[in-house]
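Provided herewith is a single structure, encoded as structure tokens, for subsequent inquiry.
The other protein chains are all here in position, but one chain of the complex has been omitted.
Order of writing sets the labels: A, B and C. Residues in every chain begin at 1.
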Amino acid sequence: MVGIGLIGSGFMGKCHALAWTSVRAVFGDAPEVRLVHLGEANTALADTRAREFGFARASGDWRAVVDDPDVDIVSITAPNRFHAEMAIAALEAGKHVWCEKPMAPEFAAAERMAAAAQASGKVAALGYNYVQSPSIRHIGALLAEGAIGAVNHLRIEMDEDFMADPDAPFFWKHEASSGYGALDDFAVHPLSLIETLFGRVARVMCDMAMPYPERRTAEGGRRAVETYDVASTLLRLENGVSGTLLANRSAWGRKGRLQLQIFGSKGSIVFDQERFNELKLYVTSDRPTEQGYRTILSSPHHEPYGSFVPAPGHGLGFNDLKTIECREVLARIEGRQARLIDFASGLEIERTVHAMARSFREGRWVDVRQERPRNG
Amino acid sequence: MVGIGLIGSGFMGKCHALAWTSVRAVFGDAPEVRLVHLGEANTALADTRAREFGFARASGDWRAVVDDPDVDIVSITAPNRFHAEMAIAALEAGKHVWCEKPMAPEFAAAERMAAAAQASGKVAALGYNYVQSPSIRHIGALLAEGAIGAVNHLRIEMDEDFMADPDAPFFWKHEASSGYGALDDFAVHPLSLIETLFGRVARVMCDMAMPYPERRTAEGGRRAVETYDVASTLLRLENGVSGTLLANRSAWGRKGRLQLQIFGSKGSIVFDQERFNELKLYVTSDRPTEQGYRTILSSPHHEPYGSFVPAPGHGLGFNDLKTIECREVLARIEGRQARLIDFASGLEIERTVHAMARSFREGRWVDVRQERPRNG
Amino acid sequence: MVGIGLIGSGFMGKCHALAWTSVRAVFGDAPEVRLVHLGEANTALADTRAREFGFARASGDWRAVVDDPDVDIVSITAPNRFHAEMAIAALEAGKHVWCEKPMAPEFAAAERMAAAAQASGKVAALGYNYVQSPSIRHIGALLAEGAIGAVNHLRIEMDEDFMADPDAPFFWKHEASSGYGALDDFAVHPLSLIETLFGRVARVMCDMAMPYPERRTAEGGRRAVETYDVASTLLRLENGVSGTLLANRSAWGRKGRLQLQIFGSKGSIVFDQERFNELKLYVTSDRPTEQGYRTILSSPHHEPYGSFVPAPGHGLGFNDLKTIECREVLARIEGRQARLIDFASGLEIERTVHAMARSFREGRWVDVRQERPRNG
Partner (left out) sequence: MVGIGLIGSGFMGKCHALAWTSVRAVFGDAPEVRLVHLGEANTALADTRAREFGFARASGDWRAVVDDPDVDIVSITAPNRFHAEMAIAALEAGKHVWCEKPMAPEFAAAERMAAAAQASGKVAALGYNYVQSPSIRHIGALLAEGAIGAVNHLRIEMDEDFMADPDAPFFWKHEASSGYGALDDFAVHPLSLIETLFGRVARVMCDMAMPYPERRTAEGGRRAVETYDVASTLLRLENGVSGTLLANRSAWGRKGRLQLQIFGSKGSIVFDQERFNELKLYVTSDRPTEQGYRTILSSPHHEPYGSFVPAPGHGLGFNDLKTIECREVLARIEGRQARLIDFASGLEIERTVHAMARSFREGRWVDVRQERPRNG
């Protein structure tokens, strides 16, 4: 019986709650979990959400969650700027931590998180849930067995349109203090896929753009935007593979696009998160007259799809990815192999983002390993 | 606090369990539910599943679930031939019933279920979950507002390939006692969509086919197949609309296809369950130079998508449809409007299936209203 | 050097002219053709089109084309009701005939055409150009080699929206004298594909519908429509395969849809004329983990694509299909194997259409072989 604490109850907080609620029913072999303590910004909200999500206790102070002796794992879904303090406190209190991405706006804070994780000996996982889909897992398996030969080129795009409206007012995501823009919001997801499927990024050359350099303020004036909705990056992986990583959070029409194009010596793979129950595979081992991309629907052949639905092609949903991630967190705690971006890997993702930003500022290729972000 | 009993823990049993587990976390305003009692074919299995799914009690006899005074609603997911007995017992015990489709292999049994439901005054709902997707709901809204004008023609196809392998052995679904074949397995789903979106079927003309008239037996012999994997039906709705309903459970490559094509005087709508987070809409009110099918991704604009994910285009999964259905069952119990196929509507769906079978046997159009199945 | 006569210069007349103009440049090994004589409804139009299309002579009377001693082949693209008279005259004058589909509104006229063709010993081909695409040819090759095993079920849909506007006025295609409606306009094309790929239709059961039972007249009144825009047919082929053929010329949003779904014991094939440079193939010989529809782009692997473009995936156009058909007509004249619907096959297609209409009128299955249309 594992005791769960949850800090935050918004988009991702609810997503964690649903994962904890259903993980054992889905997987059967997962340990029993108890929803112990939910923390929110104030007691009233904490009470409401605890009732909705089924947590036994509620607090308006997140420290009560971290300090609760019945809590074994803390899910952290509060705004990014609180991640470091919360995660470090939880790890120091001897809890396992499952924290939403990215780690922290300041690289130094992320470094402290990674250090705390290492010191604690506890599981410290990040919520990069896109790496968990059965399709992405199967892509990993295909690459490992050489189904498309040696990979030589890679393209990733991540696009949504939540910043695309030029008439929407200036808000905190337009301030430099929130980060770089598309790099923080989006590029980290593609980087988690690269980390999972291909290894580390060696060098980057990035360009960033502001579709709308100023926006109206709530007060009726105009204010200069300080973050970049568009970030386009040329990159080289440590294994020599070349590629591009393109991100745009002002891309009208794109809602949850995360497209992968992977080219190898014997075929290619195409995947788009907007249709994440499908993957496309082209292999030269097919007869030339019938070569073409196969659209492969997720099925029980692709783990862990079958734990959700025994029938192929019926489809998982976004929230199911978090439930899979939850199972991986538990597996890691049990000492088993697990597919997770932990704090150490997450730190390298953030280092890469800072290297991208530097390459844009300085108009040159930047070596990720040598990047030592001061305050990024 | 609503007490839940669950009979059966296979594909659909697990699906119900997940729905009960998450319905309140997803919807917030749903009543609190308590997982009271799980019934399975034997005590050992019941115990295992109760632990996995989080039910407090377990029994090897389903009657214990029905009789449990703490149970308010009984989810019935046992094999079809047990539905009638279980549902009637539950209703007579004063429970609400949420029973998987179809009602019963024998029409007379389905009639008894409908009668028991009416006599009980309790909610008696069927698990036709495809009517619950945000896309189908939005199609309903579009039709209601006349977005494509007056509907004049309709095509539905439902195809999977779980019976497509000619080398798979004979089993109980090949016996006539299991029903007609594709008609029972599949046609009822399209009929639930017709019922929800368009109204009732008036006349039918059906053809059925056996792709593999005999199959090997486990004992090494051959045996004649008695059910039809393919059923193709011409139909007329009571409102005069013409259409076709085509079903094939031996359709290699199709995994969960349920395609709708709806033609109206001002546009058309196309939908496929294999990509149920999308719907396609063509309207003549678009400028002629830019007319084309729009691919509309499910989003918080399409209820109740936003209760699951606040971000558009991120996608629901098959199991989420059951959670929506679960919310509707609770809403109906609360006396609110709900989108459900209840036992009365379900009976008409089954009457239509029997009329289809008769039209095939007799090679003629059959009037559904006049169909009085004897033993079908 | 082969002399060409062309009767008619509208949609299909231009299409024939382009085919004759380019056939030798495309195929290289085709005989040299000379554009000799173009006939139209009047001399002025004939002169204009002859100049545009590059014909040496022009006449306002089609008989001049048929009688021209320099003409070896007559392309007939005049309205359907003139086909019989023109084709028979041309055949009797010792010309080869390439006539647009369908043969004739009256079955007796089509019979006379077939008889004249047989008596003449000349090539008498019909313009069923959809059978000519590299995709359809490759489907034929795949079926022949058993790539999807034994075919057991078939669905064809043909839909356009040129009759979909309820506000368009009554015109001759709404009169019964023009034929049945969708059956003549559309169903003949699917039947040409069935003839080419699978063989003959044995039995049919058809339903027809009028989306708009009356229409405004040019004079400001209303008039009852006499033809059916929708025709849906259950069918059985002579080889026992079951299937459906669905046609709708009032299908908003569909522009040139002609979808084939072919199900076999080892796979399936899906094709849509709106993307006729692609075909989809699912085979169970692929590893289960990677089974899925392959989207195969037309390429030089698929004859005669390479005669048009040596690069794969660059795409043929609608007019190219007529050029391929033209090459087949010439090949047949040269005494070589050719893929063509000749007058004898065309007659069976029309017999099937009349059987469909009868099955609708009489509400019963009709045996195509026994159909003896009186005046249809």
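By our rule, a residue touches a chain if its C-beta (ideal position, glycine included) is under 8 Å from a C-beta of that chain, and two chains touch if they have at least 3 such contacts.
Only a predicted model underlies this, so the values are computations on that prediction, with no experimental measurement involved.
Considering the full assembly, B:L297 is the residue among B:L297, B:L316, B:V329 or B:A355 that touches the omitted chain.
From the options A:A251, A:I324 or A:A355, the residue with contact to the chain not on display is A:A251. Only one of the listed residues, B:P69, B:G220, B:P288 or B:G335, touches the absent chain: B:P288.
Listed by residue number, the positions of chain C touching the unshown chain are 11, 14-15, 17-18, 21-22, 24-26, 28, 32, 51-54, 160, 162, 254-257, 274-277, 297, 299, 308-320. For chain B, the residues touching the absent chain in the complete assembly are 138, 142, 147, 281, 286, 288-297, 301-302. Interface residues of chain A facing the missing partner chain: 148-149, 152-153, 155, 157, 164-166, 205, 207, 209, 211-212, 230, 232, 234, 236, 242-244, 246, 248, 250-254, 261, 263-268, 270, 282, 284, 291-293, 363-365.
Following the convention adopted for this analysis, only the chains that are shown with their structure count from here on.
If each chain is reduced to the centroid of its CA atoms, chain B and chain C end up 41 Å from each other.
The geometric centre of chain A is 54 Å away from that of chain C, both derived from CA atoms. Taken residue by residue, chain C touches two or more other chains at 291-293, whereas all remaining positions touch fewer.
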